[in-house]
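What follows is a single structure, and I will ask about it in a moment.
== subunit A ==
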Amino acid sequence: MSAASEGLDSHLVVDRGAFRLDLELRAAAGETVALLGPNGAGKTTALRALAGLEALSEGHIALDGRDLDRPGSRRWTAPEHRGIGVVFQDYLLFPHLNALDNVAFGPRRRGLGRSAARARAAAQLDRVGLGELAKRRTRQLSGGQAQRVALARALALDPGLLLLDEPLAALDARTRLDTRAELHRHLSDHPGAAVLVTHDPVDALMLADRLIVVEEGRAVQEGDAESITARPRTDYVARLVGLNLYRGRAEGHRLRLDSGGELAVADPLDGEAFAAFRPSAVALHPRRPEGSPRNAWPATVTGVHRHGDNLRVQLDGRLHAVADVTPAAAAQLGLGPGQRVWAAVKAAEIRAYPA
Partner candidate 1 sequence: MTAPAAPTDRRRGPHRRRIPVALLVPALLGLAFLVLPLLGLLLRAPWSTMPERLTEPGVLAALWLSLRTATAATVLSLVLGIPLAWLLARVDFRGRSLVRALVTVPLVLPPVVGGVALLLVFGRSGPVGSRLDEAFGITLPFSTAGVVMAMTFVAMPFLVVSVEGALRGADVRFEEAAATLGAGRWTVFTRVTLPLIAPGIAAGTVLCWARALGEFGATITFAGNFPGRTRTMPLAVYLALETDLEAAIVLSLILLAVSVIVLASLRDRWTAAP
Partner candidate 2 sequence: MKRAAAAVAALTAALTLTACGGDEDGAIHVFAAASLTEAFTEIGEDFERANPDASVVFSFAGSSTLAAQIGEGAPADVFASADAATMDTVVGDGHASEAETFARNRLVIAVPEGNPDGIAGLGDLAGPGLRVAVCAHAVPCGAASQTALEAAGVELTPATYETDVKATLAKLTLGEVDAALVYRSDVQADRDGVDAVAFAEADAAVNDYRVAVLTEAANPDAAEAFVAHLGSEAALETLTAEGFRTP
């Protein structure tokens, strides 16, 4: 029973007329949950509600068994009394304070004396590897350094819940890699719960123990990295993880697609189902392929662009799909927009799972 009350237990409902967020969100102590979703899905609203910067319309927020917001019984805890650490999207380091005093800000408010708060802040900065930049003004910090100061500031209060809003979005690709690895280490060390908001699937997959995909204010898929990448349930997730995804009705080895047409699948199943395959599983032929592939359809190339070492080809036709082909294969086919080709996928390459 005590295990149930550790960490975050919330049902976030924020009603803004045109937009409604309705999301159940739990995170055990020591666990990191990522909210993944497109812009405007309500991720940041969820974070603001947790931090107390926005009030719930319905539902509840409880942290370690303590109610922070429960409109039903008129309970509300102001942000300054929640003990929740927040790393904001563009960090929001106070421009009038140096790095050390930014981190010492929280401990000072907790009643620590100036020197005690600074000592604690210095230790926290050391932990993120910025001990020697303590006296820097925030505008003299690089993006990666500012991110780490913001993290140190949020962690300085040993929060029961740590919230991170797009913590890596403002960084360039190179810094992002290092910072992500380091952030992962700090999240692993953090004894409390953590909720991370991001629209970048790589951040979510690398940093979180569990993912919740949010679209239009609702959770559309939830699970660990593996299950989500293997079995996407919405076009958004499929695009994120780079899979072709179709929905339809399965009868044994045949899946009738909602969009028309059908696919032959290797694993038999019945009822509403998804089918997914990798772009590299799609083979392109100049004319109808002979022999084995049971899934073959005529398609028109609508776009070609580089994707890693290969070329990614956008296909229009009975099935919308993307295909990855080698530059050599593309040259052989003479691929270009408007080109008519045949696309084929082996049944064994298609993963089908119940909806």
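Candidates were picked such that all candidates are chains of the complex that A comes from, given by their letters.
The criterion applied here is as follows: a contact is a pair of C-beta atoms (placed from the backbone, for glycine too) under 8 Å apart; a residue touches a chain by one contact, two chains touch by 3 or more; residues count from 1.
Just so we're clear, the structure is a prediction, and the values are computed from it rather than from any experiment.
Of the numbered options 1 or 2, all belong to the same complex as subunit A, but only candidate 1 touches it. Only residues 51-53, 78-86, 88, 92, 94-97, 105-106, 109-110, 137, 153-154, 157 of subunit A touch candidate 1 when the two sit together in their complex.
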